[in-house]
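Below you will find the structure I want to go over with you.
A single protein chain has been omitted from the complex, and every remaining protein chain is retained in its original position.
Entry: subunit A
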């Protein structure tokens, strides 16, 4: 028998707010976390702005031992630990345990290890100083580094793994954790994703000419999803984590329930039918949405808000088109839609988890966050949906059902359906 799955804890490290209270305040007020990066000017990048959390490295000592802290260099791991530990505490759980927590697993995604930190490794090896690398490199270079630190701190004893599916990583991690509980393999799952866009990864995107480059002197205006002047995305860094629980388990312990996950779907357009390494096959995008809606057992008309992928490229219009077709809703009948990327940029593998935390907060606090930087909405988008569907300031509204989707390189798609928790 399948189980119901609820969200009982959240944690976030976002460019516009570290910690849930700061993040909630930022997304209610449309606060941008995009800043000018002097280093990127020095490096002759075309895009010189980025979303980077105001993260205090020393604060990690609140979560991990001094010994673990000593020698920790991976920025993505630091972000991930912080989001995960905050989510765990937010759910009302203690960090310390003598016995493994057999009923709890962890699926935490990322895309690449911190290349900036790995540069030191490469330099030492090239200088024939491999003896000086020490014991702490492998654990931070391996993709599962972040899950290993998190699960080790909390003694998690269920399935522990790291997923990676480009920009769909975060949503996919949530879906995989959801499945673990839904089918009875775990009672609790700590899920999420983290990303640190170091200069090397950033540079590679810059060279693809897919980044924003016309607003370097106005960083807060640089990320412009759905606008006519959307000219590429702004890379962002950060992490977010969710605690998912079996509903009965959560009710038995009297947990505060933020939201329920009603259904999810993950697929690929197969890099066919217009899909490629970098572009989605529209049929795959639409199928991920319709499959998630079907799995959730809802009618598409029940969706109050879409948290889009919407990175601020030419593809925004095609994404909206896919939503209109998949949901069979358009014009004034289209749900509200927003893109957190207007405030924080595109956090790649962390996008899905940070945006999901935003989704949960919107459900809980009854609002749709604003899209900033759309003083000039894309006319092609307005042919598909009414202007009123794109909030420019926070809209107070009961959000009962929210669809969250992310689409990534490799033509991969994941869609989640969140709802207010209703114990019926």
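Basically, a residue touches a chain if its C-beta (ideal position, glycine included) is under 8 Å from a C-beta of that chain, and two chains touch if they have at least 3 such contacts; residues count from 1.
Here, contacts and distances are computed from a predicted model.
Chemist: For the chain not present in this complex, what protein name does its UniProt entry give, out of "Transhydrogenase subunit A", "Acyl carrier protein", "ABC transporter permease subunit" or "Ccs1/ResB-related putative cytochrome C-type biogenesis protein"?
Modeler: UniProt protein name of the non-displayed chain: "Acyl carrier protein".
Chemist: Using the touch definition from the top, which of A:73, A:136 or A:397 touches the missing chain?
Modeler: Touches the omitted chain: A:136.
Chemist: Over the whole complex, note the residues of subunit A touching the chain we left out.
Modeler: 65-67, 70-71, 131-132, 134-136
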